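Heads up, one of the protein chains got dropped from this complex, but the rest are sitting where they should.
Coming up: chain A.
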Amino acid sequence: MVYFSSPTFVAFGVRDTLNMADVLARRSCGLGHVRFEKTTSHPASIGASSMADTGVLEALLQRVEKADGGVDSLAAAAGLGVDHQVIVGAVKSLQALGDVISAELRSSKHWELTEEGTETAEQGSHEARVFSSIPAEGLPQAELMKLSFGKIGFSKAMSNNWIRVDKSHEGGPRIFRTVESIQDQVREKLLLVKRGDAAQLDEKEKNELKKRKLLAEVTVKSYWIAKGSSFSTTITKQETELTPEMIATGSWKEKKFKPYNFEAMGVAPDCGHLHPLMKVRTQFRQIFLEMGFSEMPTNNFIESSFWNFDSLFQPQQHPARDQHDTFFLSDPALAQEFPPEYLERVKKVHSEGGYGSQGYKYDWKIEEARKNILRTHTTAVSARMLYKLAQQEKFTPVKYFSIDRVFRNETLDATHLAEFHQIEGVVADYGLTLGDLMGVLHQFFTKLGITKLRFKPAYNPYTEPSMEVFSYHEGLKKWVEVGNSGVFRPEMLLPMGLPEDVSVIAWGLSLERPTMIKYGINNIRELVGHKVNLQMVYDSPICRLDS
């Protein structure tokens, strides 16, 4: 239905009139009454006039043909005896047929009787009615006041000196005529306006009547209708849609079809939608798989401090291990089991050093390592995987990745939540270099459509060297940080049992940030969590990271 802007009037009615009515309603505040000519006496609803048959259209066209230079829609409505709204509809319908007519929107002001004015014009002014209701013998004032027009008419008639009050009359005040006859000028003036001869009244008179709320100045919008370049007085009835019958009978060949309004939107398909963050996750998974990376089993949100921190050579006093930064568990509060020999080696490298390291030289406590937490990074899983790799009889190179949730007990704001998704890549092989890490990062980010990269030395307790990855942002015209990377420290790898000349390079970034940039979301709560804007989910495009 929405494709048909024209004859059925519905499209017009739904789209254009509403908008216009809206605009007009707003304007009316300043300019007094402004509206399309539409009388309540003529209940031409949109529905009724939508049936506006070709009769009205053709009658209108005939008028236009006869007229010299064009006709006013108001005049046409009056002439045809239909509501102005019907003519407006007819104009819209004809406009949609091509250049049959040209229609120019005009507005004019004119004076019009109010409801009270109409009554006055029909029945006389209040004062005249008061006068005429007083018989020669007079009327008690109380009686007069009972009449609907009594009060207003009385004072007016008094000031006109048409009547008088005998207050001392027995039986209460009584009213008598003072003149024989009167001339009801108010009514006469109103009748003039009603006939459309308002121009005969001067401004003062009109304003006086306006003050009495008998007249109102109205702005009327109408169309000036003239012939169009392809003017014709006949209209062919147009078909809306192709039907099976038309195809069967071939009647479509003879029919004219209503043009589609291609400006309208189509009907939304009834479908489900994937979450934008998950769509981006899928793409990142795809990139890693394309690069030959295997997915790590990260389905363990609960981790011991041992695997989350200690195994990564992150000292026990590190600020990240604070209550302020990490969620600790009260139940189950402690991890029960660790590989005992490995645990000893980790303890030793922290407290005394070894493997070529000075260590941190502090009192390493198993109690601290046993504390269960919500993992703060997926690197805890990488640590488990690397430890398992070290348990193989023979080392084999691996490339691992994961994208999963991590948890931080941090202050929340528009871009930070207590949980987010971490993307992580790990490569372990003999003799990997810092140049190799940069090369892998270059390949990875190229797949994201980011080619301008540079690296800044940084610090991370479990990587050395550590590098922050910056990319040049064409929009912001500056370098922005896009990820973190590094080579795992020997103090982390050697206690696990990995061969000495195996290097492990790794990098990480958050999933939310690229997603927010990709989909132009400023508040992370609109993206993740129950406060998500479902309309955004419905409307988000597919995710192509490299375009």
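We adopt the following convention: contacts are C-beta pairs under 8 Å (C-beta built on N, C-alpha and C of every residue); 3 or more make two chains touch, one makes a residue touch a chain; residues count from 1.
Heads up, the rule we're going with is that contacts and distances are computed from a predicted model.
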Complex minus one chain; that chain's UniProt name from "Trafficking protein particle complex subunit 6A", "MMS19 nucleotide excision repair protein", "POTRA domain-containing protein" or "Elongation factor 1-beta" is "Elongation factor 1-beta"
In the whole complex, not just what's shown, which of A:R164, A:K210, A:H275 or A:K447 touches the removed chain? A:H275
Could you tell me which of A:R195, A:K256, A:K365 or A:R454 touches the chain that is not displayed? A:R454
Given that one chain is not shown, which residue among A:I423, A:V487 or A:A506 touches it? A:V487
Write down which of A:M385, A:I423, A:L448 or A:V482 is the residue touching the left-out chain. A:M385
Checked against the full complex, the residue among A:S230, A:S251, A:N300 or A:N523 that touches the missing chain is A:N300
What chain A residues would touch the chain not displayed? 270-275, 277-278, 282, 285, 288-289, 291-304, 317, 319, 323, 327-342, 353, 355-362, 372, 374, 381, 384-385, 387-388, 390-391, 393-395, 397-399, 405, 407, 409, 417-419, 427, 429-436, 438-440, 442-443, 454-459, 464-467, 470, 479, 487, 489-491, 494, 497-501, 503, 528-535, 537-538
